[in-house]
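One structure below.
Here the complex is missing one protein chain, while the rest keep their positions.
== chain A ==
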Amino acid sequence: MSDFVLADVLLQATRVIAWFVIASGLAQSAVYLFQLVVAGATFYQRPPVARSSLLWHRYSDVAPPIALIVPAYNEQLNIVSTVYSLLSIEYPSYEVIVVNDGSKDETLSRLLETFDMREFERPHDDALPHAPIRNIYSSRNSDRLFVIDKENGGKADAQNAGINLCRAPLFCVVDGDSIVEPDALMRVAQPFIDDPNRTIGVGGTIRIANNSLVDAGRITDVRLPKRLLPLFQVVEYIRAFLMARVAWSRINTLMLVSGAFGVFRRREVIDVGGYTPGSMGEDLDLVIKLHRSMIEKKRKYRITFVPEPVCWTEAPETLSVLGRQRARWQRGALECFFRYRHMAFNPRYGRIGFLGFGQMFIVDVLGPVVEVLGYILMPTFYFLGGLSLEYLLAYTALVFVFGIFISVGSLVLEEIELKRFPTPRSLFILAMAAIIENFGYRQINNYWRLKGLWQYLRSDNSWGEMTRIGFQSRSP
């Protein structure tokens, strides 16, 4: 009797788990579909963007000053290209502050040598705490360029040092391995011009530069990566930026402005204590803090995403480096979700509490667990006789085809809005990558995210080394 009851209980339990997995999977699919539809509607209703030269003509007199803050830790391969790209930006009033966060490589010496830097005393605010500054340098070649050399304290700590030092009312964080397009700052500043009192944060698009040619700090030839891993990431980034960010921004529920390229109002960031030191997802953490602060103060505000400003970055090319990055991102998301859990589904925080945190809960907290459970449970049920082969195949096919459909949909958004990939062939390759990524890459990604979950549960806060290859240059 007891065996029979136990078997029955187990069967019921597995049914419950199965329904939970199916319901969570459907919720996740609904989130993706919602993002695709809202992003599509946004692009459909949005007017075509103006040319760069027109933007300059129209806005240069009223564009607010911006400080570009570049935290750099062991970025010797790309830092010079990054700084060149920043110095060639077309914007009327900006300064570049590179924060060398105690690099162990030649990041600092390359900067000092290339840009002819000398020690400089620059009075600065001490509103945000950070590791001690060893020296500040200014360039003899450019009035715009400053370098802070400080003791290592992590990315958030370096960004805080940059915020203290900058004097502009807006600051833009840019990763040390990034190339910013010349008109990107003018485009990303537009919401601050259109609605200066309410706009407190704006993010732009991040693109992958692996295999593209870089000359004097500019991308001169956009090419798709030759290797499979960065190619998959190109598809992922298109989905993340042109679909997810556009959709959430449209309903004023943007939870993330990428740490690789985002502009914020300095005052509001200082009010919330700047970036949280030691945070694994310092960019997500900052945006959530800003939402919380503005809602609690009952102030009208906007944190928005503009797709046209593009910042190119180098993506990991090996499984180990990419795995570390993804595990860290997952830890960051979980850390933020649970750190600010009092906001989740709390009516006081309105759409941020319900939609923003709801989406994080479905995609970041449940997402990887449910998908991996699905991969394990479905065949198990089949072998136990609880699921017919027909249903197993049909369900599996639907999950994969839906993933491909969403990716192809995001390629449509790319074609409508940015069209950065030069040939029809690249579109075809991207579509193929969108299909292939479902068989292997998607599963390994979930494994990395589960690893991140495990590290989060064990309070493992190691950042992990990010090995760089360096941008490809036309010149030898």
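Assume a residue touches a chain if its C-beta (ideal position, glycine included) is under 8 Å from a C-beta of that chain, and two chains touch if they have at least 3 such contacts; residues count from 1.
Please note the rule applied: contacts and distances are computed from a predicted model.
Participant: Among "ABC transporter ATP-binding protein", "PadR family transcriptional regulator", "HEAT repeat" or "Sodium:solute symporter", find the name that the UniProt record gives to the complex chain excluded from display.
Facilitator: From the listed options "ABC transporter ATP-binding protein", "PadR family transcriptional regulator", "HEAT repeat" or "Sodium:solute symporter", the omitted chain resolves to "HEAT repeat".
Participant: Looking beyond the chains shown, say which of A:Phe345, A:Phe428 or A:Trp454 touches the absent one.
Facilitator: Counting the whole complex, the residue in contact with the absent chain is A:Phe428.
Participant: Please identify, in ascending order, the residues of chain A that touch the omitted chain?
Facilitator: Residues 47-51, 53-54, 57-59, 61-62, 64, 118-127, 138, 167, 192-198, 390-391, 394-395, 397-398, 401-402, 404-405, 408-409, 411-412, 415, 423-424, 427-428, 431 of chain A touch the chain that is not shown.
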